[in-house]
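Let me begin by presenting the structure, written as structure tokens, before commenting on it.
Of the protein chains in this complex, all but one are displayed in their positions.
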Amino acid sequence: MYSQGLIGAKTDSAEDQAFLDAFQKRIDAEEKIEPNDPMPEGYRRTLVRQIGQHAHSEIVGMLPEGNWITRAPSLRRKAALLAKVQDEGGHGLYLYSAAETLGVSREEMTEELLAGKAKYSSIFNYPTLTWADIGAIGWLVDGAAIMNQIPLCRCSYGPYARAMIRVCKEESFHQRQGYEIMMTLANGTPEQKEMAQDALNRWWWPSLMMFGPHDSDSQHGDQSMRWKIKRFTNDELRQQFVDSTVPQGEFLGLTFPDPNLKWNEERGHYDFGEIDWDEFWRVVKGGGPMNKERLAARQKAWDEGAWVREAALAHAEKRKARAEAAKMAAE
Amino acid sequence: MAKNEIPLWEVFIRPRNGLAHKHCGSVHAADEVMALQAARDVYTRRGEGVSIWVVPSAAIVASDPEHKDENFEPALSKVYRHPTFYKIPDDVGHM
Partner (left out) sequence: MEVSRDHLVTFLLRLADDHLILGHRLSEWCGHAPMLEEDLAMPNIALDLIGQARALYQYAGEVEGKGRSEDDLAYLRREREYLNCLMVERPNGDFAHTMLRQFYFSAFMHPFWEKASASTDETLAGIAAKAVKEVSYHVRHCGEWVIRLGDGTEESAARMKAAVEALAPYVDELFETDAVSEAVSKAGIAPAPASLRSSFDSTVQRVFAEAFLDMPETAWPQTGGRQGRHGEAMGYLLAELQHIQRTYPGAVW
């Protein structure tokens, strides 16, 4: 979003206490930080990591849903799904651009992803097995993403906040698209209802895992909150998600795969069971059912696209040389 | 940026005639033709604009935030540049 040449130049600024305090004062005063502004190296690194992960999640996230575009059961659903998956590509693009203002290129970030050094949301390492999964992803996964993303619109880093505003605006149809699919299935034939229930059973826990580890186990949580990169903790957002999603599921006449899920009058929130953290860490570290396939698909697109990108650059050079030659001849 | 990377362009969109082009994001493209098409395909999918500008990111010159005070603070004290500085009786009517 801003010139790469202008940014990240001052990453070696002396970070004495006075510098850090002055920076914190700006954050506390709700001032936005812009690309050229002096910032602590840790702030920059945290943002590069977080925005990069976020962008990768959008791009890898195109794959599980893309898996059903050619099989969408009606032309209306096909168009909506194609537009939604395309949006995700767009969101990845906005986010890479936001990260690029911090002095790291899209190519570098892509290479990190492909080398397995950068993470992406672990939810996309689960397979989409039936059409109902497309409904469940829209309803649950996009629902969880929105919980995360709305507070990010107020993130202290200007380009990230602006990208998120655009993302949230576009994403508003995604969850509704998914819920409408679930509703159609839940009100459909017994087979369709079963399909919807099966999808909810498989996607519920991974959706809760999207909010990350417990606050007590989160490495970067506190500092990110102080810097107002994050506004709510993982557990707060997860609770918010459960509270708003459970009534929606009940409206569908579906059940949640958690015997401990029940309304707690005293807390004013739903209680819910413990996440299988072994599964969470296994999938994060690469052991999910689809980790290898997802990265292989990205690698393949990257490798097979190389000659196209090279050709575009080569052609641009030729075009430029010809334009210059024509100009010289005219003079 | 490494030599073989596809350059970055800044995208400006005019939402409708009568309004100025506004910065809305960036795209990667090898040349200006590609940049304009990419900007169209990425940033106008929901009818956001009627005209697009693309500018190579490298061509933008920005002021240094270190010079923020000397650049912009002197303007803050020049209150006589604003109409409210001048007292005109209400009887004169709108001016």
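In this document, chain identifiers A and B correspond to the written order of the chains, with residue numbering beginning at 1 in each.
Basically, a residue touches a chain if its C-beta (ideal position, glycine included) is under 8 Å from a C-beta of that chain, and two chains touch if they have at least 3 such contacts.
Remember, predicted model here, so these are calculated numbers, not experimental data.
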| item | value |
| --- | --- |
| Absent-chain contact - pick from A:Glu41, A:Glu310 or A:Glu324 | A:Glu310 |
| Identified contact with the non-displayed chain, of A:Leu63, A:Ala98 or A:Leu237 | A:Leu63 |
| Touching the absent chain when the full complex is considered, from A:Arg49, A:Lys78, A:Lys119 or A:Arg226 | A:Lys78 |
| On chain A, residues whose C-beta touches the chain left out of the figure | 59, 62-63, 66, 69-79, 82-83, 85-86, 89-90, 92-93, 96, 106, 131, 181, 184, 188-189, 191-192, 297, 300-301, 304-312, 314-315, 318 |
| Residue ranges of chain B at the interface with the undisplayed chain | 6, 27-30, 33-34, 37-38, 40-42, 45 |
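By definition in this document, only the chains that are shown with their structure count from here on.
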| item | value |
| --- | --- |
| Contacting residues of chain A [partner chain B, same complex] | 1-6, 34, 36-38, 86, 90, 93-94, 97, 100, 105-107, 163, 166, 170, 309-310, 312-313, 315-316, 319-320 |
| List of chain B residues in touch with chain A within their complex | 1-2, 4-6, 8, 10, 23-31, 34, 42, 45-46, 57-58, 60, 62, 64-66 |
